[in-house]
Structure formats: C-alpha cells, structure tokens
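The structure appears right after this line, and notes come after that.
Only one protein chain is missing from this complex, and each of the others stays in its spot.
Letters A and B mark the chains as written, and numbering starts fresh at 1 in each.
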Amino acid sequence: MTKIQLAPRIAGLALRALKTMALPLLVYGALCAIVPSVFLRGSTAVMMVTQSITNVSIGWAMVFGMSVGLFDFSVGALVVLAGLFGVYCSQLFGFAGFLVGCMVGSLVLATLTGAIFSFLRIPSIITGFAAMLVFESVSVILAKKMMIVIEPTYLLFGRTPYCYILIVAVFIAVYLLFNYTKFGYQIKAIGGNEAVARNMGINTARLKLLTYIVGGAFLGISSILMVSNMGTINPKINMASMAQVFTPMMGVMIGMFLTSCNTIIGVFIGELTITIVSTGLVAVGMESRLQNVIVGIFLLVFMSIQINARRIGSRKRGRVAAASPTAV
Amino acid sequence: MRRTKFIFACVLVMAVIGTAGAQGAGKKAVPFKFGFSIWGTSDGHGRYVTEATKWAVKAMGGDLVIDTGALSPDAQITSIENLIQAGCKIVSFCAYTGDACIPKIAQLCKDNGVYFVIWDTDITDPKVKQIVEANPYYVGNTNEDQFSTGYDGVAQLAKLGVKNLVLVKYGIGVATCDDREKGALKAAQEKGIKIAYTIIAPEDAKKAMQDVLVSHPEVDGLFVLGGTESYLSPMNSAIAAAGKSGKVRIASIDFSDAMKGMFASKSLDLIYGGHIVTSTFAALMAVNAYYKTPLSAKPYKVHIPYLKLTSSAESEAYYSLVVGSVPPYNADELKKFVKYYNDGLTLDSFQKMVSQYSISDIQARHR
Partner (left out) sequence: MKHSISTAAAIGAGEKSGGRLSSSDILKYLPLAGLVMLVVFFQVTSGGRLLTAQNLKLVFVQSYALFLAAIAGAFVIATDNLDFSMGATLGFASACACFAAMVDVRLALPVAVAVGLVVGLANGVAHVVFRLPSFIVCLCMMFILTAATQTMTKGTSMMMPVSMMSFDNTLMKVAVFVVYLAFMLVLFEYTKVGKHLKAIGISPEAARQSGVDIGKMKIIAYMITGAAAGFAGFFTLIRSGAASPANGQTMTTDVIIAIVLGGMSISGGATSKISAALIGTLVITVLGNGMVLSGMGGDAQQLIKGIIFIAVVAVSARGNTSAIVK
C-alpha cells in the first residue's frame, strides 16, 4: 500500500477512534474547563481509567446475559460472597488461595444461579432476587467466622500496572468471545430475535445457561479486583447489594446504545464516562447525595438523544427514500 | 452447753452476714423474654452489640428474641410489634432510623405493658422526648459522648499537625453521626483546621477518597465518623495509592478488623470504639425496671465510655479481652448491675461501674 493510500486509512481509523471516545472526551473536556486545576492533569485522567476498572469488569461479565435479555440483580451479592470466600481461602492457602477461591466461588455461584434459571424455568429477574437473598445471607454467616480484611501483600491486583494487565487480558478474552466465536454470534442472534434464533436451531436454553457460567468466570476476576482494591470485603444484607449492580448495568446500557463502536468497547466507554461524571461532581463540590441524581439525569439525557436521534435519522432516510424517483 | 449455744449463734450471725455480702448470689433467676431489635448483624458493630446483649440476658436467666431488618421507621415498628407479640416483656432497640417513630413504639409498649430501652443513641427531638419520657414503661437510654469524641479526635489530629481534614459520614441525619460531626467541626474551628470535604456514605470508598485527594491535594488528615468497617481499609488504600501514606493522618470512630494491620504499618493514628457494651448495660437497666427495682423513678441516661486505641498491642488486647471467647463481664459481674442481686445498687454506682469499662479494668478483673 502506498503512502497516499495509507494516509486516508489512518485518518479514517483516527476519526473512528475519536467518535468512539467522543462521549468521555466531551465530558472530560467540559470538566477541564470548569475545574482546570484538577482535570488538566495526566494523573487525573489515569486515575479515572483505574477507578473504572472494577465496574468495567462487572459490566463485561454482565454483557453476555444482558445481550440475551437476562437481568440478574444477584451479581453484586455474588461478587461479595465470592470475594469473602477468596479472602477465607487466602487465610488458609495464601495468595493462590485468594485467586482460586474468588474464581471457584464465583463460578459455582453463577452456575447455581444459571441452573435455577435454566432447569426451573424461572425468569431471570426472579432468579436474581432469590439468589441475592440467599447469597447475602450466606455472606453474613461466612463473615462472622473469619477476618474480612485480607493480607496487604495479596493486594497485587489493586495496584498499577497489575490491574491494567489483568483488565487488558479480560478485555481481549471478552472481545474475542463476544465477537469472534460461535457463542458470541449465537448471543447476538438471540438478542436480535429469540424466536427466530430458536427456529434456526440455536439451543437458547443451553446458551442462556452458558452466559451465566461465562459471566461467572469473569465475575470471579471482578471479585479479585474488588477485594484487591478495597483490602476488605463487607457483606451486605436486605438487598443492599443491588446498589452495586446499578453502575455496571448503566455502563452496559450506554455500551449497548452507543452506535460508534463495538458493545464491549462501548461498555468501557460507558463506565469511564460515569466515573468521570462522578469525580467531576466531587471536584465541583457537589454534595454526595446529589451525585447519583446527576448521574441518573445524565444517563436519561444521553439515552434520550441516542434513541431519538436514531429515530429521526431513520425517518429522514425514509423521507429521502420516498422522495427518490425509484420510491414505490 | 452455754459455749455451744454461743458458737452456734456466732455461726448463725456470720451466715446471715455472709449471705448479705454474697450480694444475693443465691437468689433464683426470674425468667423473662427479652426482645432485641436491630438493623442487622452483617456489620461488625451490629454483630457485637447483639452478642453483648446475649451476655446480659443469659446472665439474668432470660430468653433472647432477636429481630433484624429495622432499617426504616415502618420496619422498626413492625419489629417491635412482632417482638411484643412473641411474648417479650422487655424490648431494646437503637433509634437508627431517627426519633420520629419512637412515640408510636412508646404507645405500643404502654398498651402491652412492655418495658423499653434505647441504646447507642439519644432522643434529640424535644417533642418526641417529651412524649416518650412521660411514658411509664420507658426506662431510658445509653449513649456514648459522641460530641466529645468527635471533638477529641480532631484535637488529637491537630496535635499531629493536620491542617486540611476530610470527614467521612456513614449517613445523613443519623443522630450519632451528626453529633460526632458537630464535635469535630467545633474542634476544627478552634484549632484552625479546614474541612476540605465531607464524604457521605460512599458506595465505593476508595474511589471517593481518590477523588477527594485529586480535587484537594492539600488534604493531610482523614477522620472517619463511623461505618469504619466499610471505609477505613479502602480509604487507606487510596491514600497509599496516591503515595501519601504517613502524610495523611488517620483517625476513626468505630473499630474495624483493618485496624490491627494499619496500626502495625503506622497508617492509623487513633481509633475509638469497643462500645458494644452499650446494649449490655441498656439491657440491665431494663431488667432492673422489669424486676420492679428501677434505678430511678424517671427515665435516665447512662454514659458509655469509648475505648481509645493508639497501637496494635492495644488492638490485640481488645480482640482477646472484649470480643474474644470470654466476654468482658461474666455472669456474676453482670449481676452487680442488677438491684435484685445487688441490694446496694444505685443509679450513681451503676454509672460509676459502667464508667470503669476499659481494657485495664477487664485485665484487672480477669487476670
């Protein structure tokens, strides 16, 4: 390829990257103008990316299920219980025990939830509530029998660059799984139209169970990241763990609605944007209790624009087509 | 014969004196059902105050009925209703959700002849206080001196050179937290410390602290006003990640499992807590009333001291002496707080014994 042919290609890629990053860049840019002393620093930008890592990992784990219409509110409780199990294992088997404990715990719990959904044919929301009630209670019982603070030397993945290495590995795995495997194609087929997917021969029940299991594997990594970040893990009760699911879910919703990029990248964009918004609110001195409100309004406005812009666009295309000489 | 009679009389007199001196040790326990209503036992404080109530009720020969989930005024009332319905003649609760539902609870208890006591909090609304204190079944409350502790914490941080402080609250409008904050703000004003930011009930404590450190790089102090278990460790992580360990001085109210490690690494300067006995003594106040030997004709407040720890050795002592396998007070020691067993007990002597609560006191009693 000659230089002349290469240049437009590179320009095209750069433009695409810019479009993809438009949302967080726009928000960050606005904050640079409002609070330059905080946001005109490279370290702040790096901190935003680091802060969004745990929620991104949870979002990526949830994207498989949410793509096929499953809403699982037990994810927060699952991550906490798997984390507690990991901490417990670390007290017996050291760092390896922590990693294996989180992964195995998460896989077992996710498989259990998926099995309840799949074999008992209970809607995912209900399965999620039931699983959440049970996981939260078990967390409380487990937490009573152990120290919930992990040995500081095991907090490797709470530090840079190890958390980056881990999240990049997760990204590659999720991206490939979602976009280049049969599993990924089938998920998208079901997400498009489940009845048609079934008629095409896709075993939708088996696939949905698989989304729980695959999601569970990635939630194990989320558990590792969460405990490594906080140094401890606190059980929640009375469905308080549901609040932990909202931010990753919002990120997934943004990711699913962004048209400028792949869903997996979109989830990262969504989580990063929410992180930037909430940090910005602290920087401008907004009271803690109002932060959720602003994030919620931001989400509403964003989705409103996305959805209605698409609708206007398709109407416009329809009018243009109708006006064309070949229109019927 | 005369000598035998004299010896017999001496023995009889000594037996009578000995019986009185034994503080009613031979008295039979009076059974009762004790209802304990709490927000939950998933957090350390909830877990330990529930355990602490068990010590008192078990020592008195009572049956403990626990109900968790009192997280809203409505749920608090439901909890008390259920405990009363379960046959409890004494109920104890913390007005976690605020004062406003207490008049309704007071009415419930009065209608059913059930004594009630409040632990770990004060009634701050004067209208509510007036209604509740007029209720013959209201025994009183226990509370720590939140204002002074908040004040002392900031004063200690001032001595360590803190000039720009971050406060962390675990809720809005929670009286305990608000009183601690008031004390902290007063001390900050007097010592010339600026409150850089107040973090309220963060979902992601590490992120919240990082955001503050980025927005306010001048911060050199952190004072967690409660809910420590969820906040202390992640916030310490955030400080370490920013390379400011040792530069940001940390104090906290309410203990956390993380404190041992943090003292060892010198990242924690001071922590107040260990006041789990607040529910023990509240239970004993109510038992006195139930046994018809109240310590006061009117509702009264008992002050509970905080334990103040500044080293990992002290935190080790706390874990072994207070929340270890042996409770800090055994059954005989707890009976001294009940007039039925201790005839000479008064409100003043009750308060005096409570005020002695400390690590050294437990060590002396259980050497």
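By our rule, a residue touches a chain if its C-beta (ideal position, glycine included) is under 8 Å from a C-beta of that chain, and two chains touch if they have at least 3 such contacts.
Keep in mind that this is a model prediction, so the values were computed, not measured.
Novice: Can you work out which residue in A:138, A:177, A:217 or A:265 touches the chain that's missing from view?
Specialist: Residue touching the absent chain, from the options given: A:138.
Novice: One chain is left out of this view; which of A:207, A:282 or A:295 touches it in the full complex?
Specialist: Counting the whole complex, the residue in contact with the absent chain is A:295.
Novice: Write down which of B:98, B:227, B:261 or B:328 is the residue touching the left-out chain.
Specialist: B:98
Novice: On subunit B, what residues meet the omitted chain?
Specialist: 41, 50, 63, 65-69, 71-79, 81-83, 85-87, 97-101, 103-104, 107, 125, 127-128, 131, 171-175
Novice: For subunit A, which residues lie in contact with the unshown chain of the complex?
Specialist: Touching the chain left out of view, subunit A contributes residues 68-71, 116-117, 120-126, 129-134, 136-138, 140-141, 144, 194-195, 198, 204-205, 208, 237-239, 242, 246, 250, 253, 289-290, 292-293, 295-297, 299-300, 303-304, 307-308, 311.
The definition used in the following text is that only the chains that are shown with their structure count from here on.
Novice: What is the distance in Å between the mean C-alpha positions of subunit A and subunit B?
Specialist: 40
Novice: Within the complex, which stretch of subunit A touches subunit B?
Specialist: Subunit A reaches subunit B through residues 35, 38, 41, 43-44, 47, 51, 54, 136, 139-140, 143-144, 147-149, 152, 155, 158-159, 229-232, 234-238, 243-244, 247, 275, 278-279, 282-283, 285, 287-289.
Novice: Going by the contact rule set out above, which residues of subunit B touch subunit A in the complex?
Specialist: Where subunit B meets subunit A, its residues are 40-43, 47, 68-69, 71, 172, 197-208, 210-212, 214-215, 229-230, 233-234, 236-237, 241, 256-258, 261, 265.
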